[in-house]
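Below are the structure tokens for one structure; questions will follow.
Shown here: the complex without one of its protein chains, the others still in place.
Labels for the chains are A, B and C, by order of writing; each one numbers its residues from 1.
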Amino acid sequence: MKGKLSEERRQHIQQDYSRGFVAFCGLEAVRVEPGFLEAGVRIREEHRQQDGFIHAGLMATLADHSAGYAAYTMIPENHRILTIEFKMNFLRPAYGETLVCRAKVIKPGRRILTCESEVYDQRPEGEILVVKNLTTMASVPESELKKNV
Amino acid sequence: MKGKLSEERRQHIQQDYSRGFVAFCGLEAVRVEPGFLEAGVRIREEHRQQDGFIHAGLMATLADHSAGYAAYTMIPENHRILTIEFKMNFLRPAYGETLVCRAKVIKPGRRILTCESEVYDQRPEGEILVVKNLTTMASVPESELKKNV
Amino acid sequence: MKGKLSEERRQHIQQDYSRGFVAFCGLEAVRVEPGFLEAGVRIREEHRQQDGFIHAGLMATLADHSAGYAAYTMIPENHRILTIEFKMNFLRPAYGETLVCRAKVIKPGRRILTCESEVYDQRPEGEILVVKNLTTMASVPESELKKNV
Partner (left out) sequence: MKGKLSEERRQHIQQDYSRGFVAFCGLEAVRVEPGFLEAGVRIREEHRQQDGFIHAGLMATLADHSAGYAAYTMIPENHRILTIEFKMNFLRPAYGETLVCRAKVIKPGRRILTCESEVYDQRPEGEILVVKNLTTMASVPESELKKNV
């Protein structure tokens, strides 16, 4: 992925990742590169369903938010990212102690960015792919943000 | 939607809805019918992003979980619902005090159930559609559940 | 759906619908309204698979193209519609003599339009829903079209 990212901007994006609902859920960004972001979450009891499996909603939050911030590395500083749509396939139940998500931009358009996220369940015997996500993001100038409401 | 639901089962499903991650997020089922479920959430500060909009991940949790429990009304008691995949379109940002989700089963197969969820943002001036979701669910006998892992 | 459509433009859209690949496949628009389009296709042997079921690709063409032209009713005349993405759920196999698609715009944004298409299989005993489609379209000024390539 072409593009550059100042160290200052890289750090800003990594810290900015964990706010609001995402901080509430305990998600943290661990690696930020141009067009790429890796994030993770240590699983707590409240992330699970009654059957012990990790809830699809937590994985959706992780996949969507990571894709959004991967896209955020590729847009002007006065733009914001909005999710237009995403689709997730749950390949197998997740039940480990940690989830890791790797999100990348596969088409960085000026207005529309397409991203792909993969979520891995980190089990004692190694990590395994549990979610495949495909997302469409909009890059919107801050000045236009309110008009969409 | 054809089908029947004993009052006991209806109550079980409504109460069972809010456990684990879903209880953590504050989602509650308010109406349960054969092939249909309505749920809602009173928005708290931790449900929002930094810009004040409600996070897509919370809406995904609401849409997915409600679709799953709508499907749950239509399967044998010794089966469980697993999400195979879903897709969500975010039509406009949500920022109100309450979200409501109405989920219905549009094709109740024996193994595969297709569901549709809509999320509405309840604003002072009235509710407005913010999310359209299409979900594929699997009905899996409890005895087979572990094999999928 | 609010909006107006001159009779001239309505006729232009209905005729313009059947060109290129769509004419090759035999699809025809039968009703055009602001934010809505109905189209159909009389099934020929070459539309089927070896098992006699109608091919998913034909239904995708019908659903996508109809959604695109429903969107086309809502944009300036010097804009074009490009499909950003779509998702289709195949609820049951289709095998009848005719397919009908009803497409509507559920969110007509200035740049992004979200549409929903339903495909019905017309069988001797009545029509039945076979495909549910959710599509994101871009409205692009003709002058910008080449830049996306």
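We take it that contacts are C-beta pairs under 8 Å (C-beta built on N, C-alpha and C of every residue); 3 or more make two chains touch, one makes a residue touch a chain.
Please read all numbers here as calculations on a predicted model, not as lab measurements.
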item	value
Residue, one of A:Gln14, A:Asn89 or A:Gln122, that touches the chain absent here	A:Asn89
Touch residues of subunit C, complete complex, unshown partner	16, 19-25, 45-51, 54-58, 60-62, 64-65, 80, 82-90, 92-93, 95, 145, 148-149
Contact set of subunit A toward the excluded chain (per top definition)	87, 89, 91-92, 106-107, 114, 116, 129, 132, 134, 136
Residues of subunit B (touch criterion as defined above) contacting the omitted chain	84-85, 87, 109, 111-112, 114, 134, 136, 138, 148
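The rule we apply is simple: only the chains that are shown with their structure count from here on.
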item	value
Size of the rotation, in steps of 5 degrees, that lays the CA trace of subunit B over subunit C	180
Subunit A and subunit C: spacing of chain centres that average the CA atoms, whole Å	32
Cα-centroid distance, subunit B relative to subunit C, in whole angstrom	29
For subunit C, residues contacting two or more additional chains	87, 114, 134, 136
